[in-house]
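Excluded from the complex is one protein chain; the other protein chains are retained at their positions.
Labels A and B are assigned to the chains in the order they are written; within every chain, residues are numbered from 1.
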Amino acid sequence: MQTKRTIFPNKLLPYVLLAPQLAVTLIFFIWPAAQAVKSSFEREDPFGFRTTFIWFENYTRLFSEPGYVNSLGKTAIFAVSVTLLSMSLSLLLAVAVNRVLKTNRVYTTLLVWPYAVAPVVVGILWWFMFNPTIGIGPYMLRGLGIDWNHRIDGTQAMILVVMAASWKQISYNFLFFVAGLQSVPQSLTEAAAIDGAGPFKRFWTIVFPLLSPTTFFLLIVNINYAMFDTFGLIDATTNGGPNQATNILVYKVYADGFLGLNIGSSAAQSVVLMLIVIVLTAIQFRYVERRVQY
Amino acid sequence: MATINLVDLKKSYGNVPAVKGVNLSVADGELIVLVGPSGCGKSTLLRMVAGLESVTSGHIEIAGRDVVKAEPAERDIAMVFQNYALYPHMTVRGNLEYGLKNRGTPRTEIDRRVNEAADILEIGQLLDRKPRQLSGGQRQRVAMGRAIVREPAAFLFDEPLSNLDAKLRVQMRVEIRKLQRRLKTTSLYVTHDQLEAMTLADRLVVMNGGLVEQIGTPTEVYDHPATLFVAGFIGSPPMNLIPTSALGTDGANGLPAGTDIVGVRPDALLIQRPEGPCIALEATADLLEPIGGESHLHVKLEGSGQAIILSVPGRPDIAESAHLTIYARPSELHPFSSQTGRRTDTVAKS
Partner (left out) sequence: MVENRPWLSFITHLVLIVGVVIVVFPVYLAFVASTHGSGDFLRGLVPLLPGPYLIENYGRMLTEGISTAGAPPLWIMLSNSLIIAIIIAVGKIVISLLSAYAIVFFKFPLRMVAFWIIFITLMLPVEVRIIPTFAVVANLGLLNSYVGLTLPLIASATATFLFRQFFLTIPDELMEAARVDGAGPMKFFRDILLPLSRTNIAALFVILFIYGWVQYLWPLLVTTESRYYTVVMGIKRLAATADTEPLWHLVMASVILAMLPPVLVVIFMQRLFVKGLVETEK
């Protein structure tokens, strides 16, 4: 790994400099993670006096539990829907902004600020909008003959959290797509225009393929976001319900661990989540490697 | 005012030697130029003197003090870098002052030195600007100024002119020479440009492959290159190196034992027979390049096909493929052995 050509000769100083970061990391990250891994292989007796090492029993029990399998499925549906919905909207907006010259600053400003809204606040906003009694969403849907009540209807609950989560992520995707579009050399689209390609054809044959690194990167980031950063959003809109219809993994691990106090199962869930993050991070960095040498 | 002594100085990176044992004594006030191709170890040597590279073995003395273990700041040296290394967020004045402040120099003394350096370098009107607002030449002056204000025992220059365009380079070269004469500060100067080396140096150190090939005044090095490498490196166009077999029995006569290559400078080869003894070679003209007051004539020796360059005055009327005879005085021949790579006569000193 790179350093400078010349380096300072101090022996002790670098450790002192690293100490705060490493201390925080070891105490609040590595140690708890190790604890989670350890308890995922153990069973505590009801009084908490004795723990027994039980190999993979927590895991086998976990994966045979219908609630967990359901949660896996809901998480997949949620993550994929949010990613697709948010990314396609953002791409459309980014392409549009990239076409306008004078007003693009104004549009950009109006589109990026939801990044700063806390997921839980996003949840409250959408919950308010789709509140079955007073929300404007259900009111308009009633006009179309649709009876909206996400407190009862699991599918509607899922649609609601997907919309809310996608709404928040639009700003992020939009900014990265704009950056990606700006790095497509103008000479290429000009060459294609001279070759007689119209605007739509130019986009699908030239611009979109060249955007693929950005698209791929955002794909990973969005899945990551949907899986791990949406705890507050779920907590504010549906509480994982109705009937577990929106009980995604991060919500379940919290609910089982803190409210249900099942340490072994919760630990096993944590470990599964960690494995998922590790895989996502690994994919992301394998791709990022080309841009950054670590 | 100080001397610099390097004693059997070595540097290796892991198992890869970069400097393989260099001895050098720099007299007080002398400007020594280290010259050689890239990767010859000249920069590493300079950076060891500066304290920016650790020393694998050997000694460095500056002003009689062994500084091998000393921090760069404790060595009483100042350095001018290739990319100037001006602190981008500080004004010119800030750049000049920084080293003095770090040493706790009193304010009045700092002001005196900064103003004096600004006068010498004519950068007084730039003192409140930031480096990015300066031209290449101005940045170069500020970098020099930063060295001057320190009034160090020695200046170290690491290819300070190579980022400038050709015209400015010549101008700054002259200024550096004048400045060094005026301040009489012992200086080590690294460059890969042999013309810069020749014009600046009190003495040249020609390096190759981590070793010193020759140390001497520019004239000595030019007139009596000690090794085949120096012969080929110093001088433009480079010295012709001709195997003795291509000279014929006539030409090879009287050369010292062990000689198998003869060097002869392009301007020592003549197309008219001079007076006195000389050797003659038959050749075919390849190409004539007029470069102003003189011309470079590329020829091939007949028989061996050895390519040779002549530097001839004016623009002689020689057609391509013309046959001609070229001449050289025996005193202009530099005899070398390809086995040792060294001169085979005893004139060379090192």
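Everything that follows uses one rule, which is that a residue touches a chain if its C-beta (ideal position, glycine included) is under 8 Å from a C-beta of that chain, and two chains touch if they have at least 3 such contacts.
It should be emphasised that the depicted structure is a prediction, and the values quoted were computed from it without experimental measurement.
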| item | value |
| --- | --- |
| Omitted chain - touching chains that are shown | A, B |
| Of A:Ser64, A:Thr133 or A:Thr155, the one touching the omitted chain in the full complex | A:Thr133 |
| Missing-partner contacts on chain B, residue numbers | 50-52, 71-73, 77-79, 81-89, 98-99, 102-103, 146, 150 |
| Hidden partner chain, residues of chain A it touches | 1-8, 10-11, 13-15, 17-18, 20-22, 24-33, 35-36, 39, 89, 92-93, 96-97, 99-100, 107-121, 124-129, 131, 133-136, 139, 167, 170-172, 175-176, 179, 186, 189-190, 193, 199, 217, 221, 228-229, 231-232, 235-236, 250, 253-254, 257-258, 263, 266-267, 270, 273-274, 277-278, 281, 288, 291-292, 294 |
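As a working rule, only the chains that are shown with their structure count from here on.
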| item | value |
| --- | --- |
| Rounded Å distance, chain A centre to chain B centre (Cα mean) | 61 |
